[in-house]
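Omission of a single protein chain aside, the complex is shown with its protein chains in their original locations.
Labels A and B are assigned to the chains in the order they are written; within every chain, residues are numbered from 1.
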Amino acid sequence: MRSRITVRRSRPRPRPGAVPRPSPSTTPAAVPRGPAARRRAARTGQYLALLGYLVFLAFPLLWLVSTAFKPPRELASLHPGWLPDHPTLDNFRQAFDEQPLLRSAGNSLIASLAAAVITVVIATPMAYVMARHHRSSLSRAATGWIVVSQAFPFVLVIIPLFLVLKEVRLIDSLGGLIMVYVVWSLPFALWMLAGYARAVPRELEEAAAVDGAGRLRVLISVTMPLLTPGIVATALFAFITAWNEFFFALVLLKSPRKQTMPIILTHFIGTEGVADLGPLAAASLLATLPSLVLFALIQRRITSGTLAGAVKH
Amino acid sequence: MIPATADPARSDQGSAPPPSGAPGKGQGRAASGHRAWFLVLPALIPILLLSVGPLLYGIALAFTDSQAGRTEPTQWIGLLNFQDLLRDTLFWESFRIGLVWAVAVSVPQFLLALGLALLLHQELRFRWLSRALAIVPWAMPEVVVGIMWRLVYHPDAGVLNETLGTHRDWLGSLSTALPAVVVVGIWARLPQVTVTLLAGLSNVPRELHEAAAMDGAGAWRRFRAVTWPAIRPIALAISALSFIWNVNSFALVYVLTGGGPGGRTRLPMLFAYEEAFRYGQFGYAAAMGCVLVAVVSILLAVHLVARLKGDEDA
């Protein structure tokens, strides 16, 4: 079933974490052909298309930022301008006044950190086993579960989970939410970590073992250091996933003082959908910053991690 | 934000990581023992308790009349929920909306992403800007994406009406609500699909391209003959995934319209959520979940079969 491309490949494949970087000669348009005028026309077309994409991707973002800095008078104007004429930070102050933003950020932070740490702590050993014993029935079952868990709508899981957590009084508690987050990010964490664990050369471990180091020692002093970058990337990803998560938090957290940031954001939209636009935009910006920064750090790893399997399939 | 559908056990030979002596097949079998179980247990227990368990429990619930409230005990009612579902025109309408939504988002999203990936694969200026921009929607909380587009679509203070000179209530009127929401759906996951395809493009063997160019093949022919076969597996994987994600999406529409106006954007997920957590009809909602799972599984199976066939033909 492996596609023929894999067989034919002659180039060394990219390192893990390397983002594909086109070399000029790879690209079709760079191959000399036809008259120069036609090439220039093609180039222009390409730039126009790129511009179109840029506008489509950027204009909502720009509008969000602009709204966050607009004073009330400009927000109420019948002809809103693209940029605030008199930028102000009032919306941010007001956002903190209107909703318990700080506390919700704290809740989000606790839930995301705990979920991230617990996820990698319990996933790393299993991923290691999956990588080293990938033929065992356990690994097969785990892989099957990872695939299947993608196709399941989470309503089907959340209803029973809700009833179970209710029985053990973990509704409206960050503890319950963290448990759900851990299970929810496990498939991806296992997937990524198993990929990284496979990358640790078995020879290194064997050499250490020959030198007389015990199995556990080998794991700690040889394998772990090599795995660390992968573990960090996985943890960060689990953190972002939890930070952004909405559905489970909506169902499980009910009292305002326990709710996470995405839920509090929806509280800015009041009855009849009337929203205080300025503070809403300001709070939304603040909520996005952490995941944006972290994501920028690990985006390359995520791409390669996600694709580890699919690309070479 | 989830792994692709491939099987790591199979992919290890050619897969991402290292340029090392790849582990030989079958070595694992000898080494597995008690220690393996010890290492696996911490992850296995939560998986069984909080994932597999609830799943089976959820399927069982679909055959009960479980409701919110403590006055009446839950009873097995056999297939009654499914019979009700069959006659529930609202659910099937929601189901139809869900399919329209998933297709209307996934297909343009894929085509647009392919176009953008091909562009970004070129040596163009401002590519860095596009790449940076492409990360942002991916990293944003879905709730924020929804809020942002609400600001864009806002009938009075929105930039869209101002730019187009219209006075439409995009999200509030029966005819425009679904298309407006679909655009947001496309926007939200365009980057993810693009970056994935871009990674696929880097695997296109350059010798083939050069050879094809020597033979005088045009851009379209080169794409058909060289690029597409090379990225086909990844394209199929990501399109299947994005379809599933879209069927399952919730937060975007919850924030944008809450399923309104008049149920025109009430995706099946939203429908089931309301049934369970607004009206307390747990059993009935679980039955909806089961139907959704069944349909998604069938679609996936069809997709996979088509893929196998394609591979054989190739």
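Quick note on the criterion: a residue touches a chain if its C-beta (ideal position, glycine included) is under 8 Å from a C-beta of that chain, and two chains touch if they have at least 3 such contacts.
One rule holds in what follows: contacts and distances are computed from a predicted model.
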{"item": "Protein name as given in UniProt for the chain not displayed, \"PTS system mannose-specific IID component\", \"Beta sliding clamp\", \"Anti-sigma factor NepR domain-containing protein\" or \"Extracellular solute-binding protein\"", "value": "\"Extracellular solute-binding protein\""}
{"item": "Of A:39, A:140 or A:267, the one touching the omitted chain in the full complex", "value": "A:267"}
{"item": "Sole residue of A:146, A:163 or A:280 that reaches the chain not shown, by the stated touch rule", "value": "A:163"}
{"item": "Contact footprint on chain B, counting only the chain that is left out", "value": "49-50, 53-54, 56-57, 60-61, 64-71, 73-77, 84, 87-90, 169, 172-174, 261-263, 274-275, 277-281, 284"}
{"item": "Interface with the undisplayed chain - residues on chain A", "value": "162-173, 175, 251, 254-256, 267, 269-274"}
